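Every protein chain of the complex appears in place save one, which is left out.
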Amino acid sequence: MSFQPKNPMVKWVEHRLPIVGMVHHALYDYPTPKNLSYWWTFGSLAGFMLVVQIITGIVLSMHYTPHVDLAFNSVEHIMRDVNYGWLLRYMHANGASMFFIVVYLHIFRGLYYGSYKAPRELLWWLGLVIFLLMMATAFMGYVLPWGQMSFWGATVITNLFGAIPVVGDTIVTWLWGGFSVDNPTLNRFFSLHYLLPFVIVGVVILHIWSLHTNGSNNPTGLDLKEKSDSIPFHPYYTIKDLFGLAVFLIFFSAFLFYAPNYLGHPDNYIPANPLVTPAHIVPEWYFLPFYAILRAVPDKLGGVLLMFGAIAILFLLPWLDRSRIRSARFRPIYKQLFWIFVADCILLTYIGGKPAEGAYILWGRIATIYYFVHILILLPLVGLFEKPKPLPASISEDVLAKKGSAGEASNA
Amino acid sequence: MLKLIKSLSAAALLSVVAISGAHAAGAAIEYKSVDWSHEGPFGTYDRAAAQRGLQVYREVCAGCHSLEQVSFRTLADLGFTEDEIKAIAAEGTYMDGPNDEGDMFERAGKPFDKFPSPFANEKAARASNGGAFPPDLSLIVKARPGFENYLYSLLTGYEDAPEDHKLPAGMAYNAYFAGHNIAMPAPLAEDGVEYADGTKASVDQMAKDVTVFLAWAAEPKLEERKNMGLKVILFLLLLGGIFYAAKRKVWSDLH
């Protein structure tokens, strides 16, 4: 049913800007597979977190001062004096972690169900671009409170660019706007930290546009075939996503109200001091796997290349995966490999938080090698040699079969 | 959904292990553990202890350590009356001005002032303390791994150096300080202050009291935060319940 406005006012607007029809189309006409599990909730949760971060960020910037002498104190001013300032700041700081949690789950869901395969390669690429922009935004945001970790994190990460042959030092000086991380650096990071989220919004719009062009993937990985395979997004998935949101908000609140500093680092409550480095520099938890890969190589340029390579090869995933089956449900070997890969990423996170010494170095290297072996070798090979399980004829058939077996189980 | 919950909790468990592993890194020393009244989801600051702690801070710590983020007016949180706060504030002197003649002048502190700093700047502080910089204490409880327990352990952790430990000149030995060589001499001595409420001012008691005070100084909104958290989570449970029922109802139409 296409949208036919009855209200004359809506009609008038619709004739000039068909915006109500567009929303109507996305909610009612856009066919959504009927079998999406709760793993599909994390996409809308990521969108929700983006909005939370933008709103809390705009509000915080009303009270924050981007100057090396004032930044730390202005954050404490927010925490102590601004009405609900403590709430807004903890919301923003923990919100960044929550955003990464839902996005990581969203990415792993895509990996498990083969959501990156044709015809969704561009959708996958746009998602990776969002991920990269998120990392840049989060990194620059962490610099703003101008604590010890802010300062030294900024110093270490910007120095990575010094690894680039010939022009490295020039680029680092350009990034800093001086000869060390200082006030010009803080000012430009603040400016970019405010800008990038809106760039993310733009890419999110493209991401959703691309999604709606071919529709959502689903747990079977099958395309929509019959009319009975799909249902309208509203009310079925709006209410399902709202329930998911309520559950997620309880999780968020647990951190926000009862452990607001758990995901942070104590050193960032010490004002930045360019003359004293903290004993142990660690990035925020969401960067730890990449930090582990960086440190796995005993060479500056090599480490930097490998770290960026770890993300770059994700862009090749749609072509590296040779299997024509999308969902891991029907791929017995890939399913095992997927969970080993998840475990490997968690191991990298763990190693990234440890000092680079003793057994941690060895384990960091093993985990790094496996990360690349999984994507570059195992993934292409398993697609060629794996014997997939028989696929159901359609989404509807799969749903009915599941209902049947569930019925038997409850009867037994 | 059960599968989702299972895999999510497995991943969460592993991640928590991974992240807390990161937290524990470098913290080789086990701190003394105290049951602070402000811990836990319903914890509140022990007002009497915090008030005594303020006395310890002012009489013992304030000679070297600033508390530059804390305003006198916020002492009302700890149960001080307006007059008491005015009296405490008035003991500090502040440079103000310029006046109508264009000169700077000194005046007594007011409730809106922050605690006065003992030194004009970091260089002056180092010059007076043999090169060591006594850190600002406003956020000290949040700025050290181990938090309250670290501070309490440090304050009660002064010992004679072991035989094989070479103590540099001018340093004291502390069992809980990283590297054990601490520039701050043992700050607390038995009956170093005289408590108005008659509490015996043992080193242990003073260490606990000043830790409670500094915990409040670092996180003054802790009680408001936990209080709001309880209400928000109860509300979300209700909201989640209703959404779940509505979701069941919507999906029941689907054959």
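A and B are the chain letters, set down in written order, and residue numbers restart from 1 in every chain.
Throughout what follows, a residue touches a chain if its C-beta (ideal position, glycine included) is under 8 Å from a C-beta of that chain, and two chains touch if they have at least 3 such contacts.
The rule we apply is simple: contacts and distances are computed from a predicted model.
Undergrad: Out of "Ring-1,2-phenylacetyl-CoA epoxidase subunit PaaC", "D-methionine transport system ATP-binding protein", "Ubiquinol-cytochrome c reductase iron-sulfur subunit" or "Tetratricopeptide repeat protein", what name does the UniProt record list for the absent chain?
TA: "Ubiquinol-cytochrome c reductase iron-sulfur subunit"
Undergrad: Would you mind spotting which of A:D81, A:D169, A:E226 or A:D299 touches the chain that isn't drawn?
TA: A:D81
Undergrad: Pick out which of A:I55, A:I281 or A:I313 touches the chain that's been left out of the picture.
TA: A:I55
Undergrad: Which of these touches the unseen chain: B:I29, B:A48, B:A161 or B:A246?
TA: Reading the full complex, the residue touching the unseen chain is B:A246.
Undergrad: Out of A:V75, A:L242 or A:A272, which is the one that touches the chain we can't see?
TA: A:L242
Undergrad: List the subunit A residues touching the unshown chain?
TA: 55, 59, 62-63, 77, 80-85, 87-88, 239, 242
Undergrad: Please identify, in ascending order, the residues of subunit B that touch the omitted chain?
TA: Contact residues on subunit B toward the absent chain are 71, 73-74, 100, 111-112, 235-236, 238-239, 242-243, 245-246, 249, 253.
FYI, only the chains that are shown with their structure count from here on.
Undergrad: How many Å are there between the centre of subunit A and the centre of subunit B, using C-alpha atoms for each centre?
TA: 34
Undergrad: Inside the complex, what are the residues of subunit B that reach subunit A?
TA: Listed in rising order, the residues of subunit B that touch subunit A are 1, 3-4, 8, 11, 14-15, 17-19, 21-23, 25-26, 41, 69, 71, 74, 135-136, 138-139, 142-145, 147, 178, 218, 220-221, 224-226, 228-230, 232-233, 236-237, 239-240, 243-244, 246-247, 250-251, 254.
Undergrad: Within the complex, which stretch of subunit A touches subunit B?
TA: Result: residues 34, 37-39, 73, 76, 79-80, 86-87, 90, 105, 231, 235-236, 239-240, 242-243, 246-247, 249-250, 253-254, 256-258, 260-261, 263, 266-267, 269-271, 279-280, 282, 285, 288, 342-343, 346-347, 349-350, 352-355 of subunit A touch subunit B.
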